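The complex appears here minus one protein chain, its other protein chains still in place.
Take a look at chain A:
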Amino acid sequence: MSRIIVVTSGKGGVGKTTTTANLGMALAQRGHKVAVVDADFGLRNLDLLLGLENRIVYTAVEVLAGECRLDQALVRDKRQPNLALLPAAQNRTKDAVTPEQMKKLIGALTKAFHFILIDCPAGIEMGFQNAVVAAREAIVVTTPEVAAVRDADRVVGLLEANDIKRMYLVINRLKPAMVEKDMMMSVKDVQDILAIPLLGVVPDDEKVVVSTNRGEPLVLSTETQSLASTAFANIVRRLEGEKVPFLDLTPPPEDFLSRMRRFFGQKP
């Protein structure tokens, strides 16, 4: 059965699209057939990060309107043929699509792809509903900041109400030096509040910005191995079920409270 995973956060600008692009590419590199779906209607940029903007002919909206077939809208990545992008419409409003339509669209993708990653828009309105309706798993991305964690917590609650039981946490843009000086929330601080399993910690890294501007996901570049690209590669292996030790940012040993939580039947 295909795995349908929404990448979401609540707050904007925390790294959902970056995460979707890198995980999509890394999964494809490991031999999975992957479709990445841009559900950020009206503010699309997954195509930019993947460097596929100039190859878009049709979008999800034309597929739904019956103006083209699904495979005509899918943009195959020439560098990595296992990867395809279903672009969002740029010019139409986000109300152009309903949750029912989205469900049908994703359902059709499961016939040809092992992994379907959905890049969710910010917020918890209609666009969010569209992005999560078909998903069976969720990657919740947050930065180690109070406001981002608050929004992520809200989103976890909404995902629970949407029957998405498998949720994983990605903490993005961590600055270990700042955590050391007690100026930034630590991995443990974030986990303490969100209480969902940790999938990975991605350090803040200038190379992410460079790769974004080049339209070339970090995990694709072979010249330089950055800590961030290793982090994304590790996340993908954990998604596959492998136990990969966390980079040098291993969270401290289980404390009293998370033991307690496990006792209550929740995953720490």
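One rule holds in what follows: contacts are C-beta pairs under 8 Å (C-beta built on N, C-alpha and C of every residue); 3 or more make two chains touch, one makes a residue touch a chain; residues count from 1.
In this text, contacts and distances are computed from a predicted model.
Entry comment: the absent subunit's protein name, as recorded by UniProt, is "Probable septum site-determining protein MinC", drawn from "Arginine ABC transporter permease", "Methylamine utilization protein MauL", "Carrier domain-containing protein" or "Probable septum site-determining protein MinC". Touching the chain that is not shown, out of A:Val156, A:Leu169 or A:Ala233: A:Val156 (per the contact rule at the top).
Only one residue from A:Val14, A:Leu105 or A:Ala195 touches the chain missing from this view: A:Ala195.
Residues of chain A in contact with the chain left out of this view: 146, 150-151, 153-154, 156-158, 160-161, 163, 192-193, 195, 257, 260-261, 264-266.
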